[in-house]
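Here it is: the structure, laid out below.
Only a single protein chain was left out; the remaining protein chains are all shown in position.
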Amino acid sequence: MPRFGGPATFMRLPVGESFQDTDVAIVGVPFDTATSNRPGARLAPREIRDESRLLRPYNMATRAMPFDSIQIADFGDVPINTYSIEKSLKIIENYYKQIFSNDCCPVTLGGDHSIVLPILRAARQRFGPVALVHVDAHADCNDSMFGEQFTHGTPFRRAVEQDLLDCSKVTQIGLRGTGYSPSDFDWSRSQGFHVVEAENCWNRSLVPLMNGVRERVGNVPTYISLDIDGLDPSCAPGTGTPEPGGLTTSQALEIIRGCHGLNVIGADVVEVSPPFDLTRNTSLLAANLAYEMVCIHPRVRSLAND
Amino acid sequence: MPRFGGPATFMRLPVGESFQDTDVAIVGVPFDTATSNRPGARLAPREIRDESRLLRPYNMATRAMPFDSIQIADFGDVPINTYSIEKSLKIIENYYKQIFSNDCCPVTLGGDHSIVLPILRAARQRFGPVALVHVDAHADCNDSMFGEQFTHGTPFRRAVEQDLLDCSKVTQIGLRGTGYSPSDFDWSRSQGFHVVEAENCWNRSLVPLMNGVRERVGNVPTYISLDIDGLDPSCAPGTGTPEPGGLTTSQALEIIRGCHGLNVIGADVVEVSPPFDLTRNTSLLAANLAYEMVCIHPRVRSLAND
Amino acid sequence: MPRFGGPATFMRLPVGESFQDTDVAIVGVPFDTATSNRPGARLAPREIRDESRLLRPYNMATRAMPFDSIQIADFGDVPINTYSIEKSLKIIENYYKQIFSNDCCPVTLGGDHSIVLPILRAARQRFGPVALVHVDAHADCNDSMFGEQFTHGTPFRRAVEQDLLDCSKVTQIGLRGTGYSPSDFDWSRSQGFHVVEAENCWNRSLVPLMNGVRERVGNVPTYISLDIDGLDPSCAPGTGTPEPGGLTTSQALEIIRGCHGLNVIGADVVEVSPPFDLTRNTSLLAANLAYEMVCIHPRVRSLAND
Amino acid sequence: MPRFGGPATFMRLPVGESFQDTDVAIVGVPFDTATSNRPGARLAPREIRDESRLLRPYNMATRAMPFDSIQIADFGDVPINTYSIEKSLKIIENYYKQIFSNDCCPVTLGGDHSIVLPILRAARQRFGPVALVHVDAHADCNDSMFGEQFTHGTPFRRAVEQDLLDCSKVTQIGLRGTGYSPSDFDWSRSQGFHVVEAENCWNRSLVPLMNGVRERVGNVPTYISLDIDGLDPSCAPGTGTPEPGGLTTSQALEIIRGCHGLNVIGADVVEVSPPFDLTRNTSLLAANLAYEMVCIHPRVRSLAND
Amino acid sequence: MPRFGGPATFMRLPVGESFQDTDVAIVGVPFDTATSNRPGARLAPREIRDESRLLRPYNMATRAMPFDSIQIADFGDVPINTYSIEKSLKIIENYYKQIFSNDCCPVTLGGDHSIVLPILRAARQRFGPVALVHVDAHADCNDSMFGEQFTHGTPFRRAVEQDLLDCSKVTQIGLRGTGYSPSDFDWSRSQGFHVVEAENCWNRSLVPLMNGVRERVGNVPTYISLDIDGLDPSCAPGTGTPEPGGLTTSQALEIIRGCHGLNVIGADVVEVSPPFDLTRNTSLLAANLAYEMVCIHPRVRSLAND
Partner (left out) sequence: MPRFGGPATFMRLPVGESFQDTDVAIVGVPFDTATSNRPGARLAPREIRDESRLLRPYNMATRAMPFDSIQIADFGDVPINTYSIEKSLKIIENYYKQIFSNDCCPVTLGGDHSIVLPILRAARQRFGPVALVHVDAHADCNDSMFGEQFTHGTPFRRAVEQDLLDCSKVTQIGLRGTGYSPSDFDWSRSQGFHVVEAENCWNRSLVPLMNGVRERVGNVPTYISLDIDGLDPSCAPGTGTPEPGGLTTSQALEIIRGCHGLNVIGADVVEVSPPFDLTRNTSLLAANLAYEMVCIHPRVRSLAND
């Protein structure tokens, strides 16, 4: 079957039937109702799956062999309610409780960033407060947006309030741009988050940064949340709230690969917006990043280690 | 000032300050949270205004001279809440109550079609149940969509339930495509609506149809709601739920021009989605249709009548 | 599940498992190696399936109820060899032999038009020479293109040579444009084909034409092959060899609906090229046309007949 | 050589060397400095030539055989000065004097519509005032635009003032939209022009209209000027000042084919704007229309006449 | 009001009424008649304003608080004459004289680069010859282009000739690509300009460069002119004369932020071409750069300094 044929599951994986026998579940959350600017992330899960056709099984850089090591399946999409943020967050939370209770690790294709809150709520039930590696242009720690508590700009504020995070083990990378107050990022810092502004990433490898992250986080269950707008718009043009001056693709790869060794219990790529991704290369990038997230699963073997 | 310069109000109209002294108010409703498929209509009001730069003051076909006759101003956008359908519908209703209570006629740039319900609610308070000329691919009379009552597929069902329409004076034009039941359009008919399926419009002028509409409606206060997807996707590609086999642009012009003589108390153009309108020609079309709606205002003079 | 979520099968149909219990099989043929101008049709099956999300089960115009009447499933794609026309045609032929031998009716999502030859070869084995309703800008009856026998411009010449067609029951609709000789269409006519040039379709309903087709064809097993470039580029911009002056979408619907009553044994929509379909509306149109082909299956019930 | 290979001359014609031995000269005028809204027509000649690759030598509808009958060559582009309207108009006029003085018929690929004035000035020197078939959304008879005399909205006013036209033999087809005064088209009519507004073309064949044109014009030397925005934006989206409600592609073909029999001394297709023609189908349409203009050259043989 | 609603002024600033009470004036110059390749910059001011909706008031990197410190307003566009370079340059000069004479600092949204000449002419009247920080792929110091003196490739040659620049305090950053002579940049150097070719910027921070600039320039009144094509096409694809191998976005930010401390009397962002900016991210980038130019205004307070 040529690359562009056959069912458009993630990397043409089989459709998942039970989380019980699955190590990593690919899950789409086609939800963008909590978006503040350009919508479209609802269309991302299908588009990322389609573009994942270009992926081959082995990771040449890390020599990871995910499909030789663990069970991976595509479970399709969470049946969210596009008309209600509140109902959708509840649906997502219940869905992910099932995943985590089966010791399955979700790699999520968003959707806007509001979806991370119910995922973290579900994770807490299984793991307690988790460590977080958060790549983003924005801290997403607003108290509210336009008067609302549950939006794509507020999930990590809610997560702290609901005790979902081990705050001393949270790292936010790539923050930048303009803010609602000159001290927007101070709130994150006051919670104990390690905030790495984009300006501190320019023109350098992030391998040292990630060495520090691994040291600080240790074996604590860790969630990775990657908002595609953490990358520079040159690398990820197809997104809803682009901010110039962001990370390069190679830095994003360094971050995910640098999480190898952590006790990763879930990960997501969010905020890809296909209507603004005319070449479809942002979806293709997201597919690659999701694949890299699979490759760092603790039970994946790597030729590099043999 | 060249066409492409200066403030991007509708046709470079002055910014409206009071509905009291205004005959026709251009109003944007940048809301698309009630959309079921491709989002993006939230971006339409700004885009339609930008493309309206190509419009000159006089209507060559009808010889209408709107700006010589009445006061027209652009009042900007209704400050909807993008995260809540319920709150937004309330905000819209209150906003339009102000308009109608000042005997001002709104020409609305949507936004998705859910916004017509609060407009009709506001209209009822001033006019009682109104006649309706509704151009659309879809009847928008579903009882609910995905379990929700207030979406872009349900406004006219709600409008009937809330006694907002003079059902015997409702005309739906352009309906077509696939449905949730083979008798979807029967509900409309059972309410007394005059349903004109797209198939009955193919290859013909709609002037006779509109003659009939004017006769049937008489002097009853009339609202015009034009979903851009009533037109064929060849004419209006930039929309969220396109249906092949629709009206031509000339038929849409015949419908609006055919409303001249009715007691039009408001009108809208909805469901333009700029992310799917790469040439911006759908926004430009919508600008033209909104202009034609202005031109049929009862107090607009026409050289044709002089 | 929202429209844009869930597995991207045609209309979210179940994945087919056996042709034996299936009345209509949706099959993709992601092949464009036989294209002469702009490539890209290889990407169409996935894109048409994705855009088919907008389709609901019932046909409002014909009141057909396909899913209440017959078994329909999506069998995914034929595993063609993108590097070899010859091998692919053989693979396709063998695949379709299986379909036809199970009395299953294929509705095919192309792919370029070369794929119709192996389908017709397979059909002949089951049905003998078939009647044909062929919608296209081009006769596709060249003897060769650039020296080659098997291309997207030659399938019907080959089909006649191989006695696959009941030539007196072949109708070609929409032919137009420029040719390699001023008598290009004469070959078709000399075989007994009924050739309806696009110029003879302008500004008129094709219902009378199709009444004639049904009369002429009678009960002979009939195949429908619809090259999307039979439609005007305004209606179907996303294709590889567009020709101005073609059929309207409503005429295409009249043709397919006008085949109701024929003994249709298979149908296809070919030559959609997603890279040239930036709004994705051509894929959406193709999805609708494929749906209409399902609706005219002889065993589909219609409320209109009840 | 495949269609998409080889030198990108019009229809891969040889490069013209002398107007003397050439019946029809294809000439590009890559000029858009006189545009009032969206620029880009400067890029059209190269793009139309590229897309002309799809054209084959014979006209299937009219059975014209241009390349068997006359000498046709592509002379490339006029070396206009993109920074000066005044200088460019002079350059164009001198260039076309050469063409006309050699009894060669130019088929011009614009460029914006300002370029027709110097062409008509050159034509007058050879032929005296000429008859005109002018397809356009706009009369292009403004006295000035933004204070300037020489723009793409004024050429035919200047042409009348300079006695370039046989006014009783001028036909303007497709005019519509909005104007600077309700009587904009009255000026044309007061000069004796035959003005056919777009509204009078809707839903009908233009064959009768063109019969009348031929009768009225007789043997007077005739120029054809086709602004692509005369067509509806659904048919010709890639243009700078689109106006909804225009001619269909089939009507444009009827107009040009209906000029067969006239003493055509030159023709142009103007106002294609490639940056707004993302599918390139408007350029392809323009290539087809230019080809049809070649086919009606008085000395072209047609199989239909044999 | 959601981000995408309300009037499309820069950052939804109030419309400026008097330069007298304004510290920084946002001004658009929708002019592209002096462009040599792809046009479209005329459409940039409106597009940059629209995309500026994503900007929030505070600068997270520099902690600047512009709106808490100074009066900023959007004065709309200069009413240029799109048909005449000469007249437009005069109109622009007169317009900017008004600005400078009121001690107001203009931040200009171009338009092509020709517009910097009249701005510098106006500046000279108030400040004498100014220092210049010029970011660009091209030196824009040609003696003429295609025989013309006033184009987008010549403004700084004219500026030197007219004694508008303090040549020893001019820095040109990002120059690269191909030239009309192998010593094109030598002219700049011979005037005393500090020329930093793009090759000298690759893979490094420009903070040291800017330290040097500030030292060299001191307190001399300084103008910043940023041609968006100074950035690499990966960062700024939507422009008319892209040159591969340019600055990164982070380097552009370093340059503007590195001007903090200079006596900046005006700044511009030019050469954004919306028709080539399909994602609109180049306009969004330009909006961010214009915002950064506001933030370095000498009277803007910064939390970093408190």
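First chain written, first letter: the chains are A, B, C, D and E, and each begins at residue 1.
Please note the rule applied: a residue touches a chain if its C-beta (ideal position, glycine included) is under 8 Å from a C-beta of that chain, and two chains touch if they have at least 3 such contacts.
Treat the numbers as computed from the prediction; the structure is a model and nothing was measured.
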Contact set of the excluded chain (shown chains only): A, C, D, E
Option from E:T9, E:T22, E:S36 or E:T154 whose C-beta touches the chain left out: E:S36
Per the touch definition above, residue among E:N59, E:Q172, E:T241 or E:S302 touching the missing chain: E:T241
Interface residues of chain C (partner: the chain not displayed): 32-36, 38-40, 42-43, 81-85, 145-148, 150-151, 275-276
Chain E residues touching the omitted chain (full complex): 36-38, 146, 175-185, 197-199, 202-203, 232-234, 237-238, 241-245, 276-278
Positions on chain A contacted by the hidden chain, ascending: 2-4, 53-61, 63-65, 203-205, 232, 234-235, 248-250, 253, 278-281, 284-285, 288-289, 291, 302-303
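In the analysis below, only the chains that are shown with their structure count from here on.
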Selected pair, greater C-beta contact count between A-C and A-B: A-C
Rounded Å distance, chain C centre to chain D centre (Cα mean): 37
Residues of chain A whose C-beta touches two or more other chains: 36, 38, 42-43, 81-82, 146, 276, 278
Contact graph of the chains (line, ring, star, complete, other): other
